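Single-structure report; data block below.
Complex shown without one protein chain; remaining protein chains in place.
Per-chain numbering from 1; labels A and B assigned in written order.
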Amino acid sequence: MQIDLSAFHAAFFDEAHDHLETMEASLLRIESEADDEELLNEIFRAAHSIKGASGTFGFHDIGNFTHVLENLLDHLRQGNLAVNSDLVGALFESLDVLTGLVAAAQDGSDIPENIDQVVQRLHAINADGDAPEPAAVQSEAADCETNESPTPPAASETNSKSMEQASESGADPTGGQPVETAANEQPPQSESQDDAKRWKIFLRPATDYFQFGQDALLLLRELAELGRFESVELHQDELPPFDKLEPESCHLAWTVILQTNADQETIQDVFMFLDDDSQLTITPLGQSTLTESESVGDPTRDAVAQTTPEPTTTASETEPSTETIAEDINEQLEQLSADLTTASDKPEPATTAPSPLAESTANAAEPSASQPTTASEAATPAQATPAKPAAKAKPAAAKNEAALGGRSRETIRVDRDRLDKLINQIGELVIGASMVEQDWCKVAAAETTTSMNQLGKIVRDLQEMSLSLRMVPIAATFQKMTRIVRDLSNKLGKKINFESIGEETELDKTVVDSIGDPLIHMIRNSVDHGIESPEERIAAGKPAEGTVTVHAYHQGGNIYIRLTDDGKGLNVEAIRKKALSQGVISEGDELSHQEICDLIFHPGLSTAEKISDVSGRGVGMDVVRRNIAELKGSVGVHSEPGKGSTITVRLPLTLAIMDGLTVRLNQDVYIIPLLSVIESFRPGPSDVKRLAGKVEVVQVRGEVVPLVRLHRLFGIDGAVSDPTDGLLVLVDDHEGKFALLVDDLLGQQQVVTKNLEANFQKVVGVAGATILGDGRIALILDIAGLTALKPALPMPSEEAEQLSEITETQAVDHPANPDESLATSTEPDESTTNNPERSTPQHTWA
Amino acid sequence: MTLEMNDEGSLTPDASQYLTFTLKEEEFGIEILRVQEIKGISHITPIPNMPEHIKGVMNLRGAVVPIIDLRSKFSMPETPYNRFTVIIVVTIGDKITGLVVDAVSDVLNIEGSNIEPADKLGVGCDAYYLSGIAKNGERLITLLDMEKLVSFDEHDLQTAT
C-alpha cells in the first residue's frame, strides 16, 4: 500500500508545537515547584509523544534527539537525578534545539548548530543519572549508540536500524521474554539451518484464546503463506464431551509440517501475539532431536537456550519465565503504589515510560549490549532495583491522569482564514439584518415587529459568539516573557523573581499575535535597564532579588497589561540630556518628571545609557508605542526614581468590532471611535478664538484646546463651517485633546471594522471602514492619525509655539516644533509622501 | 483582417482575450482574465485627500472596494454619474478595484502579433499605463497595463494633478 505520509505532516507539526509549548510552560515552573511530579510527567509525555510520531513520519533527527532527552527526563522521574538550575538550563537548551529541529523539518531551515553540544551535555547528565542504577547503564549504552555519540562502542549502527531491532526483539511471542530473545539472537547456527526448510510447528491455543480477539485460523493461513504445508494434524484430544463444550473456548491443537525458505524469526513473527497461556513449539526437522514433550516444561531449558544454538522456542504455561516473576513484582508494586496513593482511584499508571523493569528486559534483548547477558542475570537487577522509583512514578502518573481528566477540554483546530471569513460573514449578516429592518420600516411604515426584534437579537448573539471564537488567553505570551526573564537574568547576572497574574485573560488572537513583540521588548528593558545588579540593589537597601510583575486584566471593554518592576526607575536626567542633544526639547523647556518620562516614547530616544546586546540598538519605545497604536491601543509609563517603573498597555478586546460615534459632514457619515471621545458640545460664539488670526482654539470647561475642522482636513465641501452651527466632538488621541468640528451627531453604534488595505491602501487619518445599515460605507476616523494631518495646515511655527503655551496638555506631548511631532505619526513615510500633495488642495478649501 | 470578433470561443477565455470599453470616443482593452464582473454604480464613499480620479470606496458584497474614474485618471473631461454608469470590477493579485468607464463594448481575441508595443502614439492617456496598441480594422484599441493602472503607487498619486 502506497500512502504519502506527508499528508499528515501538518498535523504532526501542529501537535509538535503544542507539545513544545507544554514543555516550556512546565519547565518554567519546575524550578520553583520541584516537588510537583506532574510537571515532569507533562514534559515527559510531551517529549514521548513527539518521539513516537516523529519516527513514524520519518523525522529521525527529531526522534533521535527526543530519545536522548526522554532518557534524561526518565532519570528525573525515577529520582536518579535531582532538579537543579544547571539541569533546567540544559532542558531549556534542549527545548530550543528541539524547537529548531521541528522548524528545520517543517520549513527546511538549518538544524540548530549547537545540537551536538547539547546532546553531549545530555549524555553527560544522563551518565550521572545512570551511576546509581546498574540496570540503566546498559540502556544508556543502547541510547548512546542510537545517537551516534562517541561514548559507546557499537556506534556504527544507525538509529533506525537499532530501533527496528529493538522492536523486533520486543515483539517476540511471549511479550519480551529474555530467555527467548536470547535464543533468537544466537544467529549463526540456527540461520544456517534455514536450509532445512522443514519445520514442525505445534500450536495449542489457550482455552480463553478467542476472547482476546485471536483466531487460530488466521495464524494457520498466515503460516501457509510462508510456504507449503506438508501436513496439518488436528488434535482433538482435549475436546470435552459435547454437553460440557463451551463454544467460546478453544480446545483444539494443531501440528503443522511446513516447508519454507523463511527463517525461524519469520515463522515466530506469525505467532507474535500468541499469549503466554498458549503452547507453541517450532522445531526444525532433521536437525532437532527435541520433541514437544521435552521442550515443554523442561526446567533446564533456559540454560539450554542460552548456551547451545538450540532454536527451539516455547511459550508455555508450565514454564517459569522471568516475565512471570516480573509480573509478580509488578503486582506487588502496584499494591504498594495503591497504598501510597490512597486518594487515587486509578492505580493503573498512565505512563508509557519504560520502567526500569522494562528497560532491563529490553537490555537483555539488545544484541549489541557489550556484556553477554544471560537471562538470569538480566532478571536479577530487575528484581532488585526498581522498587523505589517505580513506586514513585505510579502515584504521580495516577495523579496526573486525574488532573488531566479534570481540565480536559475538547478543541478543534480550524484554519485561521476560515474562521476570519466566518466572522466577517456574520458581520455582514448583522448589517444585512439591519438593512432588512430598515426596508421593512419603509415598506410597512410601522415599527419593527416582535419577530424582527427576535431576529435582531439572535444575529447579535451570533456575532458576539463568533467574535469569542477568536479569543485566546494571553498565557502563551506570558510564557515567552517568563522565558526571556529567565534567560536574560542569567546572562546579566541579575536575580529576578518574575510573576505573572491573569494569564487566563482572553483577547483577540490578532491582538495577541501583535502584542507579543512589544511586550517582549518592554520586558527586556525592565530586566536590562530597570532591575539593578544584586550588589547595587543591596547597596540601595533593597532585596538582592528584583521583582518583575506582569498583570493582565479586563476593564471596561479593554484589556490592560501592566508591567511593573522594582528597579531603579527611569533615569530622567539621562533622558533629558538625550532629548536636549537630539533637539527634542530645548534648554528653556521646563518639563515635569512625568513629561520627561513620557519622552521615552519619542522616536530617537532610548533609555539605555549604553547600547547593550540585550536591548539592541535602534528599536525603542517609540516603536512599541506605534505598534500598540496600530492595535488601537495606548501605552503609558509611570516611574519613581529608585523604586521602579510601571508600564501600562491598554488594548481593545478585539479589532473586529468597535463602539463608534456616528457623525455627519454634509452627505457623508464618519465614525469616531468612542474610546477617543470625551464629550461633544456646541460652542458659544465667545468660546472660539483665533490665535494670531489663524489658529483656532476653543474653550471647554476652562480648558483651551485646538479646534480642528474635519471638513478642512478631509476636504469635504458643503459642510458646516461655523462651529456655533455645528457640533464639536472633544477627542483625546493620548497625546493631547482637540475638538473636531462636525455637522451633526447621528448616534452611537457598534461597527464591524474593515481595513482599507485589503483592496486599497492605508489612508492617513482613517483607521478603517465599516458598512452601515443601509449598505453604504462609512470611514472610521483614526484620531491619532489626524495629528499627522494637522501640521499640514497652514500654521506658522511661531503660532504653534504660542499655541503650545496656551494649551499645556498639547505642549507636553508635542514638545518640539510641528515637524518633530510629525515623525511620531504612525506612518512617517506616508505622511511625508503625501504632505506636499495634501497641502495644495487644503489651501483651496481653507 | 487578422482581428476577429470572438463569437464561439468565449467560453474558454485565454490570455489573449480582451474586454474593450470606451472613454469619450476612444476604445480601450483590458485582459479579460482580470475582469471579475461588470456592475452598475452604487453609493461611493469619498476617501479624504485622494487624487481626483480615486473617487472613493464602494460596498461590493461586504468588501470595501476602491473606485477609480478612468476619464479622470486619463485627464479627460468627466461626466456626471447616472444609473447607466458602468463599473468594471477587476482583480489584481488579491485586490479588487472598480473602474468607472463610459460603456463596455466587446470581448475580442487579440493575437500578440497584432499588438504594437506601447509608444507615444498620441492616444489620450499617459503612455505609462499602456501595455500596447491593438488594431481592430479601422479602430485602434489601447491596451492597458492593469498592474500599473491600479497600483496606487507614487506615480499614480503624482499624475493626479
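By our rule, contacts are C-beta pairs under 8 Å (C-beta built on N, C-alpha and C of every residue); 3 or more make two chains touch, one makes a residue touch a chain.
We take it that contacts and distances are computed from a predicted model.
The listed choices are "Metal-dependent hydrolase", "Chemotaxis protein CheY", "Sigma-70 family RNA polymerase sigma factor" or "N-acetylgalactosamine permease IIC component 1"; the UniProt protein name belonging to the chain that is not shown reads "Chemotaxis protein CheY".
Displayed chains that the missing chain touches over the full complex: A (touch as defined at the top). Checked against the full complex, the candidates A:E38, A:D275, A:E428 or A:D659 give a single residue touching the omitted chain, namely A:D275. The chain omitted from view is touched by exactly one of A:D86, A:E222, A:E535 or A:E757, namely A:E222. For subunit A, the list of residues touching the undisplayed chain reads 1, 3, 5, 7-9, 11-12, 14-15, 45, 48-49, 51-57, 63, 163, 166-167, 169-171, 175-177, 210-215, 218-219, 222, 248, 270, 272-273, 275-276, 323, 326-327, 330, 346, 348, 350-352, 354-355, 357-358, 361-362, 365, 401, 404-405, 408, 410, 413.
The criterion applied here is as follows: only the chains that are shown with their structure count from here on.
Here the spacing of subunit A and subunit B, counted between their Cα centres, is 48 Å.
If you check the complex, the residues on subunit B that touch subunit A are 42-43, 45-51, 56-59, 61-66, 95-97, 152, 154, 157, 160-161.
The touching residues of subunit A, when paired with subunit B in their complex, are 424-425, 427-428, 431, 668, 713-716, 754-756, 758-761, 763-766, 769, 771, 775-779, 789, 833-834, 837-838, 840-841.
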